[in-house]
Structures are given as structure tokens and as C-alpha cells.
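Let me begin by handing over the structure; questions about it come next.
All protein chains of the complex are present and in place, except for one that has been dropped.
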Amino acid sequence: MSLSQWGLLTIGAPLVTFVLFLLGVGRRPTLTVALSLTTAALACAGTWAMAITLPEAGYQATTPWAATADFSIHLGIRLTGLSTAMGLVVGTIHLLVQLYSLGYMATDPAQARYFAVLSLFASAMLSVVYAADLIQTFIAWELVGLSSYLLIGFWNFKPSAAQAAKKAFIMTRFGDLGLFLGLALLMLNMPVEAGGARNLLIALILEAVANNDLAGNLFGYDQHTVIGLLLLCGIVGKSAQFPLHSWLPDAMEGPTPVSALLHSATMVAAGVYLFALLQPLFLASSITSTVALGIASFTAVMAAGVAMVNPDMKRVLAWSSISQLSFMLMGLAAGSEVAGFFHLVTHAGFKCLLFLSAGIFIHLAHSGDLTEIGRKVGSRSRAASLGLLVGAASLAGVPAMAGFMSKEVILAQLHQPGYEGFYWLALLGSAMTAYYATRMAAVILRSDSAAVSHHRDTEQTKQEVDHDSNHQGGLADSIMAMTVVGLALVTLGLGWLGPQLAGHLGLDAELVAIDWDSMGVGLAVTALLAGGGLAWYDYGRTGAYREGFLSGLPAIEAMLKDGWHMDRCWRWVSDKIIAGLTLSALFIDRRAIDRSIDGVADGARSGGVLAASLQSGRLQWYLSLTLAVLAVALILLEWK
Amino acid sequence: MSGIYLRFLPELGLLGLALVLFFIAVGPGQEADEREPADSRRKRLIRAAIAGDRVALVGGGVVLILAILAVRQAGPLFFGAYRVALFSQVIKIILAAGLFFNIWLAQEAQSLAPRERPELMLFLSLSTLGMMMLVSADELISFYVALEIAAYSLYILVPLTRGHGDHNEAAFKYFLYGAATSAVALFGMSILFGLAGSSSIPQIATALSANPSTLAVTALLLTLGGVFFKLAVFPFHFWAPDVYQTTSHSVAAFIAGTSKVGAVAALLRLLLMGLSLDQLYWLLGALALLSMSYGNLAALAQRDFKRLLAYSGVAQGGYILLGLAALDSAAYAAASYYAIAYLALMLLCFLVVIELGRTRHGVRADGSTDNSLPIDALGGLYSRSPWLALALMIGLLGLAGVPPTAGFSGKWFLFKAILDQGGFWWVLIAGINNTIAVYYYLVVLKAAYVTPAADGATAIETSLWPRALTLSVGLGVVVLGIAPQIIMPTLQAAVSAMIGS
Amino acid sequence: MPELSPETLLNAALGLLIVMTLAGAVLAVTLRKVFHNLLGFGLSVIGGAGVTLILGSEFVALMQLLIFLGGIAIAMVFAVMMSTPNEQAEEPRSAGAVIPAILLGLGFTALICWAMLDGNFPQSSPYVAEAWSVKNIGLLLLTDYELPFEAISILLLAAIIGSVLIARRTREPEPSEEADRG
Amino acid sequence: MAETLGSYLLLSSALFAVGLFGVLLRRNLVAMLIGVELMLNAVIINLVAFARFAGADPGNGQVFALFVIGVAAAEAAVGLSIILTVFKARGAISVDRLEELSG
Partner (left out) sequence: MAWLDSHLLTSILLCPVIGLALTALIPASRTGAIKLSAAIVSGISCALSILLWQRFDPSTSRLQFTERMEWLPDLGITYIVGIDGLSLPMVLLTGIVFFTGVLTMWELENRVKEYFAFTMALVAGVFGVFISQDLFFLFLFYELAVLPMYLLIAIWGSTRREYAAMKLTLFLLAGSALLFPALIGLSHYSGLNTFDLTLLSDANTDWGGMGIIIFLFLYLGFGVLAGIFPFHTWSPVGHVAAPTAVSMLHAGVLMKLGSYGVLRVGMQVMPEEMVRWAPLIAALAVCNILYGAFVALGQTDLKYVIGYSSVSHMGVVMLGLATMSAAGISGAVFQMFAHGIMTALFFSSIGHIYDHTHTREISRLGGLFTTMPRASTVFIIAGMAGIGVPCLASFWAELLVFIAAVKKWPLAGALAIFGLVVSALFVLRVVQRSFFGPERDDWKDMPDMGNFMATPRVILAAVLLLFGFAPFLMLDQLAASVDALVQVLEASP
């Protein structure tokens, strides 16, 4: 099989499942599930094959898909170190989650729709990864958004799920607004090749950026900055960075495997991947990189803060994903290509592990609340506890674990002159990460010894759990347990794959190596110990008050619980601005335009009544009127 | 010698028909005979009336055939007082066709007493005869007498409606308004006679073009007044709504349809005299726009269908006058094409009025006759009689200028001719007027097609006559609309021959 | 006494006739009783005939007198007698209706008259007695104007039948008008 | 009074005006008819005057006048019979009784 055939198979196979589902195969769930599993396996095999047989200079095969005289759009695949590595991650995790979902969704009546949309997501995500033309990336980007909408709103009979799905789609759409505009401007300012039709082939873009063809100014600013900032909007939207992040915690309404696959490992990582893909373009203007760094570092700290106080396990993991994504962005924005990406790979591993184990915990405890899980399940489920331990450890950044290895590279990258502020923020972030990671592990695993803290279960996680819990144990549990254990083992080894990854990306392994006795590592370990210790003190040790040091500062705690009131400002925006615009538009439509047009019609009608009244019935009035008009005509004749 | 008879064939045919009808009217069946019981006398009268109707129909058909035969005739008659040309012969065919269809409509007309039905046929044919002579009269005196023949037979027909009522009021108004206008027209003609020194139209034309003065335009305007009265253009239209509403449906059909075609033809011939007076262009244009707008606006406020048709007639007269104001052969051809289309569409509308009239017991409480037809009486026509509904739809859509009827093509040619003479803004005003007109046509169509039949409204069984008429005229209108080249070239040739000579 | 030459006599007669016509016309229009109007109308017709006579057309003058006075005026008398039983006078129009009517009537005719007066009519040809004779009219009626001659007969026939028809309905109602409606 | 075309035209216009005035003002239908007849008289004088002074063919003018007289007669006949039917229908021959049809 040639590379392009592999590519077509990887992207095409899952899509076939979705199309067949649409055409009616959906009526037989088992067939759909089987089909989606086989296509997932095929795709995963495809990604591995492409990663292994990648020729030295990369491979690109495109066909012009929609051509007009001004510009043409190409579809195809572009295999580079980066794209095959990312494809590998996506393919494998997707296969794992599909397996896991077999158990998780065993009893759900709409199972066929779930697996079909999941395959649609896989094909879209792979298409983002392997795209050769930025427009193809944009297309896949939108499809990913669509499938996340359908998956978050999978249980659409739940109003909260429907609301969350809509919110996710709209917010990411805001981001895509900037992305589309950026792409359009990029397309229009690309150097014109011979045929006169411009296009957005990534290879051409990188080449143009390299030999500085894109210089010049656009609306008075440097072109790189304008395009870079606009593309950044898309990334901020998709990877849930600061202004457009509040959809991710609500996205937890969806089934847990969805959260595992989409909202931790792959989908939200698409933004970071795009940044890595077009890194030379972003770094070409210093303003864009500093803005990216600023947003990322602020989001890291902000998200970590919320994660520290959030009672619900999946919400904690969601906020933690936001902050980890900011770390990746910081790494990339600070200039190193491998730092962010390595963290992306490891994060995909341990965050997916954490989510899958959370799935088991919630299945068993019938509730998403941390203390509830701690009390009911504690460490009874072997696999889940193992997953939780390994995941939490690498999340917190315990040395030699996957999280630590990749985060350390990022911290090292930030440790250069000029990035001091961001470095300290990163350190603070990793400390807070250590805090909430240990807090989560401690609350669940050490629940029996600690005094019973006041327990509050949020309404909607209750309902969600009822749904999860009606499984009949047995085969489903064992499948889920096996996947978690497998993933745990893989995550353990991930940390050490740094050099191979760098080699795959065509960079020397030095960039990823950690010199253990440097001051940076020391600082990182101190941050870990500080955060972890504090959390252990609050939650882990016997007799802990399980309150969290923040309960001492109720104002801050309330703000953090409410997610820095971001939801409230977005609702304000939608209520005030959008509703206001709608009402004024309605007013114009009903009052101004309609009223004036009906007015014209009534005017004509009253003109009619006036004209008819001329017909008074008196014969002599008729005659005099006729003569009067004739007289006027005669006068006009004389005068003209 | 035979040439002369051939040239005068249609008029001779009509005279013959009038003679036959005269004898039927005063024939043996009519005189009152005490001994005879009332209802047998009534049956005899009805039989005589139906016999009269059939004879008139056959006679109308014969006249139509004669007119078609005589279409190629050309040349002067009666010592130059009468000119027969392709244009006059074409108009005679249309007038004969109009008469034939009007007689077809008036078969067993209910709104006239059986005793007076032969007279109805007699005066209809006399009026058509007058109009035929009007068209080829080449001399002011015969023009005036022919005009009066056409007019007086209609003044007599209007009061002939069954019983007493407000049609008498309309009759007197119609008569006196007509008399006064014809007196004013005569005054204008006398001035024309003075200016040209002779009453023959070609000489007047040469005299007027020799020294065009405001007096010439004044005189021509007054003379045109007489014909405007007949065409019911704005300042001369006041009689139309009352007459249409109150007189019997068959007479109203004739006044609305055929007599308007005659008026258009007469106007065309009179305008020959004023071709060189450019002030006339502005005057006629202004009159046309006024009458178009007045007709359309007034029609908006109407509740009675025939009154609405009257005002719409004023508006349609405005469109035709706008065409005639362009004073060039293409415009004249378009105007006559539009007049033909208008005649056919009016026949369709009045077919519905007459058939509905049969089912309405038109007598008010105080015994006076009520010939009005409110629009709501059309309610639910689609279910009561699909044939009439179809006829009404074609008629109304044609009047509204909706393709594929001849109304649309007519409007298109008319507006093209006007615009070619530089009337861009006039065409815009006419277009806007057309939109206003569509409103009240749709109000009627809504009554017929949308509002369900009022309870108690019985189904109207239409006999073979009206169905055949709907099919033939309706199809004719649609075919004429889609393929105007059937008659358009002949009209253009006729008009250019007339203007050229 | 100015000498009685034929012109002064002619002018005097013309003056008298004009005054008679106009006075008759004004009487025909303003008096309140219809009979007085008819008398005024008769006077005006006689004046008109006289003027026509002076203009040289005896036949037309004669016809005017004959038809207008003999025919139309008498018919009107009959009509008035049949329609207004007790001869009551018609109350006059209010000033508000009169003035606009006068203004309109006079204005309209003044406009035409002003246009006529400064209109350039062709040169007047010398008076040829023979052209004005009755023989010439008879000749013309049967040659040049033979068509209107025939046409007027149709018109008069139609008028007679029509008026008889309409008038008949006023006297003897239709025998079974209602029954027939069935 | 000078015997010129102008004076005759003045006379006929005056007569026309008075006739018009009669038609516009009088309530009695017959009086209106009289007004119309007066207007026709004015036309006759006009025609004959043109025949005499404006170089028109005298025969033509006179014949025209004759036909106008003829039509006037026909008009009076029809007019009077219509007035009779109005009288039967409305009981009076005054124009105020003829104002019911409007709008």
C-alpha cells in the first residue's frame, strides 16, 4: 500500500462508517458498532504505518478540489514528522476510547449514533492532522466542532447537555471567525504563482514565511502580526484559552469517553497542533508570540486556580486540561518546536487515563462529586485507583513521570532571558497543578480516614450518574478496566519517549534531554513539593479538614468556584449586546419598514376613496368638472 | 359596379340585419290582443324573443363573415366622403366580432323584458353600424352623424332595462352628458371647418399642418372631447360608473367592450388631423396619465363589480390614450392591438356578470330594479361554477397585464412604443398604475377563488353557450398573448398605410 | 335722421336680430317657469334664423325656424305638460351655485372666443348668389353628402323608434313583467 | 354693428355661453335640454358665418348646418322620452331627484 493509499484509508474509513449510518445502517446498532471499531482499528494501523514508513523528506499528495480563477483549494495529505506523530496519538487514543466506550455505552439505546459520530470525529481529527492545505484544515476544524456539538449534546433529552452543546459550538465559532478572516487574508496576500490562482498549501506558506514574502503591512500593521493574531483567535477558541474557555467545563455534560477523547487528548489539542504547524508564521512577529505567551500563562494560572476548588471530578479534569494546554502553548510560543508538542503527547496519555478512570469511578459511585466518590468507592476498584495514581502523579509532575519530563522541557525553554515573568507564572501554575492533582488523589483514595467533610452533590452530575450506573457489570467492567490498565502502563513509559519523538520530528535529542542537576529542575521539584505538600496537608493526612486552604479566603474561593465569573460576563454579552441588537433589528423590521410599506398601501386606498368621492352623483357637478379640466387644458395651451 | 358593393359589404350586411330585426320587433307577434289570456301571451312573447335572439345571432355571424370577406377592399366611396382602407376593414372585423359575441352573450338576457329583446338586438346592430361608418368616414359631417347614430342607440338601450329604477337616472345622465359633450364637440368641429374651409378630414389635416396655431389645437381638443366621452377618458368618464352599475348586463357589456373599440378607432382617425401639432402630444399624454391614475385609484374603493369594471375601463382607456398620444404608427398599432385584447377580456368578465345575473332576482323591496352585482356575490365561484371562475380568472389576469394573456403583450408593445417616443417616465407611471390595478383585480379574484361559497349559494349550471364562449374567447386571449404575431403584422401594415396616405 | 341707405338698414336689422337672439336666450335660461323658457327659446330661434338669413342662407334659416320652432319647441311643450302637473315654478339656485357656473361658462367660452378672434382664418371669398341657392344645397345633398343624408335617416329612424319604445313603457305597463321573470 | 366675421363669432360664442349656463344651472330637465338646443343654435350660426366670411365653400357650410339641425331634432326626441321615464320613475323632472348613484 502506498503512502497516499494509507492516508486515504486512515481518513476515509471512519467517514465511511458515518455515511453508512446516515444512509440507514443506523437501524442496526451492533453492525454500526462493529463497523466503527474495525474502521478505528484500520485508522490506527494506518497512522502507525504512515509514521513508520515516513520517508526522510516527508510526503505530500494533493488533488485540486474546488478551483476558481482567483484561488483553488486542494485536498490531500502531507506527512511530516509532526503530522505523523500527532496522527499516531490521535489514532491510538481513538481506538482505545472506542474500546472503552464498548463497555461504557453498552446499555445506551442510541449507541449506533454515538459510535457513528465518534468515527466522524476521528476522520475529521485525522484530516486536521494530515491536511496539506490550510483550507482543508479549516474544513476539518469545523467538522471537529460539529462532531463535538453532536457528542456533547448526545443525550439531547437533557436540557443542560443541549445548552452545553450549543455553548460549545457558538464559542468555538467565535474563535473560528478570526481563523477564517486570518486564512482569507493569508490567502489573498500569498505570492501568486504562475497560474495566477492562489492557494494555501502549507508547504508554500512555510516557504513564503521562510523567504519573507509575506512582509508588507495590512491595515497599517505588519502583515505577520495581523494574520498571526487572527489565527490565534481560532486557536484560543478551539483550545479553550482565556476568553473563550468556559465552554470546556460545560462540555463535561457529554459521555465520559467523549470527554476523554475530545476534550482532553485530541480535539482541544488541535489548536496547539495548528500553532506547532505554523510556528514559523507565529514566531515571525514578536507581538504575536508575546500575546500568545501572555494569554497562555494567564490561562494556566487561572484554570489551575479553579481546578483547586472545584468539587466535581470531571470539572477538575476539564479545568486542568485548560491549564495544561496553556503550558503547551507557552512552550511553543517560547520558540521551541518540540517542547509544547512533547507535552501534548504526554498530556494526551495521562489526561485520557485520568478521564477513563474517572469514568469507572463515576460508574461505581453514581456521582461525579470527589468526596462522594471517595466515600463510596475509595480505592476499591483496582484499575481505577491505579489509573488515578499514575495519572495524578504525572499530572502533578512527579519526577520521572511523563508529565514531569515534558513540563520540564517547557520550563527549560521558558528559562531564557526575556521570559522571566512567564517562567515564574509557569512555576506557580505547576505548583497549583501539583496541589489539585494531589487533592484529587487524596480525596478519593484517602477518604475513609479523613473526617467526613460537608458533602454537596450538584444536581446535574446526579442525573448524569443515574444514566451511567445502570450497567450490568461483568464484561463491560472488565473491558473498561483492561483499557485503563493498558493506558496506565503506556503512560508510565511515555516520559522516556522524548528523544525518539525529537528524532522523529527531525530535531536532535538534546532539546528534550533534562540535565537533572540544573537550577530549573530544582525549582520545579520545590514547586511540586510545595503544592503537593499543601494539598496533602489539606486533604491527604488523617484528620485533615478537607476544606482547602482557600476556604480561609471565602471571596476568592467563591470567585474561583464560579470560574472567575467568565460565564456571567458571556451571558451579559449575549443578553445585552446580542439581545439588544436583535430587539433593535426587530423594531426596525416591524415598526419602521413594515409600517411604512403598509402606510403606502393605506395611502393609495385613501387616495382611492378621495377619487371615488369625486363621483358625487350630481350631473351638473360632472359637467362643470369636465369643463373645468378642459378650461385648464386650454389655459395650458395658451401659456405653453 | 360590384366593387362598390363589396367595399360597402359589412355596412350593407348590418343594414340588412337591422331591417330583419326591425320587422321582428314590429312584427305580428307583438301587438296586444285583449282576448288572449295573459300567460299564453307571455309564452308567445318569450318564444318570439328567443326567435329574435337566434336570428340576431345568425345575422351577427353573417355580418362577421361579410366583414372578413371585405378585408382586402380599399378606395373611396360616396364621392370621397367615405374611405375604405385596410385599417378600417380590420376595425370593422373586430366590431362585427364584438357585436357577434355581444349578441351571443345577450342570448335570453334576463334583464330585459322579452317584449323588448328584439329591440335590444336592433339597437346593438344599429350602434355597430354607426361605429363602422365612423371608422371609414372621411368627412366631418358623416363622421358626426355616424358618431350620433352609435351614441343614440345606446342612449335608448340604457333605459330599456326591465322595470323602473335607478337605471332611469343613469339613462338621463348618460343622455344629457352625451348631448352636452357632443354640442361642445360640434363647436370644435365648426371651428375646424372654419379654419380649413371644408369639412373633409384630409383637407383639414393639410390646413392644420400648414399653419398649426393654438386655435387649431383647441378646436381639435374640443372635437376629440366627443370621442373621449365614448372612450370614457378621465374628464369625460363621469357617466360610466352609474351606467355600468344600473343598466342591463348585456347593454353594459356592449358599452364596455365594442363601443370602446369603436371609440379608439375614431380617435385614431381624428388624430390623423393633428399629427403635426406637438402640443397635442403633451395634452393627450397628460390626459392619459390623469385618467389612468384616476381610474385605478377610484377602482380601489369600489364594492360593486360592474362599477369596478367601469373605473378599470377608464384606466385601460388611459393606457390606450397614452399609446395614441405617442403619435406614431408603432404606437397606433400597439394601441389597436391593446383595444382588441381589451374587448376580448371585457367579454369574458361580462360573461360572468351575465351568467351570475341570471341567478340574482334583481328587484329591490320598493319594486325598483337592482342590476348591481356586489363583489361578494362572486363568492366561492370556483365551487359554484368552475367554468365561470376560469373565465373570470383569464379576464381579470388579462386586464391586470399578467402573461400569458394578450393583456401582457399588449402592455409591452404599448409601453415599448411610448418609450421609443421618449416617454420613459410615462412608462414608469403606467407601470406603477398597473401595480395598483393588480390590487383590485386580485380582490375580485380572491372573492371568486379564495373565499368559500356563502351558505345557500346554489351551484350555477352553465349551459353550452357560455362554456363555448369561455373556451373560444379565453383560448383566443391566451393564444393572442403568446403568439401576437398572428395579427400584429396586419395591424402594423394597416396603420402605416393609413398614416402614409 | 341718418339717411336710410341699404347698409345702415342692414346694420340696424342685424343689430336688432342679435339683440333678439341674445335676449331670447337669456330669457330661455333665467325665467323660472318652463313655459316662459320655451317662449324665450322661440324668440332666440327666430333671431338666429334672421341672422342666418342676413348671412345669405335662406334655406337654413327656414329649416331652423321650421324644425326648432315647429318641431322641438312643440315637443317640449307636450313633454312639460305631461310631466309637471301643477305648473309650480322652480326655485332659483343659491348664489353659491350661480357664480361658479357663470365664471366657468363664460371663462370657457371666452377662452375659445379669444383664441378664435386672433385665429387666422382663410381669406373670405366673394359672395356668389348661386352657391348659396337651394338648388346648390339640393345638388350637394344628393352628390357629395349623399352618405350623411342616408345616415341621418337611419339616425332619425332610430330616434323615433327609441323614443316611442321608451315612452310606451311610461303609459301601458308591460303585461306580465313579473311572471316572466320566473 | 359692423358686419364682419368677428361680430358673428362673438354672437355665437355668447349664445354658446348662455346655453352652457342654462345646462349647468337649471334644475328642470327640460330647461337643460333647451340649453343644449341653444348651444346647437350657436354652432349653426358659427357654421354659416364661416361659410360666408372664411372662404369656406358655402354649400358645404349650409349642408353642415342642416345636418346639425337634423341631429338636434333627433336629440330632442330621445331626450324628451327619457325625461318622461325619469318622471314616471322619480315623480318629478328636477335634477335634485337624480343624485342617488354616487361613489
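Letters A, B, C and D name the chains as they come in the text, with residue numbers starting at 1 for each one.
Definition applied: a residue touches a chain if its C-beta (ideal position, glycine included) is under 8 Å from a C-beta of that chain, and two chains touch if they have at least 3 such contacts.
Just so it is clear, the model here is predicted, and its values are computed rather than measured.
Participant: Which of the chains on display does the removed chain touch in the whole complex?
Facilitator: A, B
Participant: Please pick, from A:170, A:389 or A:445, the residue that touches the omitted chain in the full complex.
Facilitator: Per the contact definition at the top, the residue touching the missing chain is A:170.
Participant: Quick one: say which of A:34, A:601 or A:636 touches the chain that got left out.
Facilitator: With A:34, A:601 or A:636 as choices, the missing chain is touched by A:601.
Participant: Which residue from B:145, B:284, B:438 or B:469 sits in contact with the chain not drawn here?
Facilitator: Final answer for the missing-chain contact: B:438.
Participant: Determine which one of A:85, A:105 or A:139 touches the chain that has been left out.
Facilitator: A:139
Participant: In the full complex, which bits of chain A touch the chain not displayed? Write them out.
Facilitator: For chain A, the residues touching the absent chain are 64-71, 73, 135, 138-140, 142-143, 146, 149, 153, 156-159, 161-163, 165-166, 169-170, 173-174, 177, 180-181, 184-185, 187-188, 219, 578, 581-583, 585-586, 588-589, 593-594, 597, 601.
Participant: Could you list which residues of chain B touch the chain missing from the display?
Facilitator: Considering the whole complex, chain B reaches the absent chain at 330, 382, 386, 397, 400-404, 408-409, 411-413, 415-416, 419-420, 424-425, 427-428, 430-432, 434-435, 438-439, 442, 445-446, 449-450, 483-485, 488, 492.
Convention: only the chains that are shown with their structure count from here on.
Participant: Which chains contact both chain C and chain D?
Facilitator: Correct list: A, B.
Participant: Hop distance check: chain B to chain C, minimum number of steps through touching chains?
Facilitator: The fewest steps needed to get from chain B to chain C is 1.
Participant: I want to compare two interfaces, A-B and A-C. Which one has more contacting C-beta pairs?
Facilitator: If we tally the contacting C-beta pairs, A-B comes out ahead.
Participant: Among the chains here, which has the CA centroid at the largest distance from chain A's centroid?
Facilitator: C
Participant: Of all the chains, which has the CA centre nearest the overall CA centre?
Facilitator: Taking the mean of all protein C-alpha atoms as reference, the closest chain is B.
Participant: Report the inter-centroid distance (CA atoms only) between chain A and chain C in whole Å.
Facilitator: Chain centres of chain A and chain C, defined by C-alpha means, are spaced 103 Å apart.
Participant: Would you kindly tell me how far, in whole Å, the mean C-alpha position of chain D lies from that of chain B?
Facilitator: 27
Participant: Provide the list of chain A residues touching at least two other chains, using ranges where the numbers run on.
Facilitator: Touching at least two other chains: 612, 615, 617, 619-620, 623-624, 627, 630, 634, 638.
Participant: When you check chain C against every other chain, which residues touch at least two of them?
Facilitator: If we look for residues of chain C contacting two or more partner chains, we find 101, 104-105, 108, 111-112, 115-116, 121-122, 144-145, 148, 152, 155, 158-159, 162-163, 166.
Participant: Chain D touches which residues of chain B in the complex?
Facilitator: Within the complex, chain B touches chain D at residues 140-141, 144-145, 148, 152, 155-156, 159, 164-166, 168-173, 175-176, 179-180, 183-184, 186-187, 190-191, 193-199, 241-242, 245-246, 301-302, 307, 368.
Participant: Mind pulling up the chain D residues that touch chain B in the complex?
Facilitator: These residues of chain D touch chain B: 16, 19, 23, 29, 32-33, 36, 39-40, 42-43, 46-47, 49-50, 54-57, 60-61, 63-64, 67-68, 71, 74-75, 78-79, 82-83, 85-86, 88-90, 97-98, 100-101, 103.
Participant: Under the touch definition given earlier, write down the residues of chain A that touch chain C in their complex.
Facilitator: The contact residues of chain A facing chain C are 620, 624, 627-628, 630-631, 634-635, 638.
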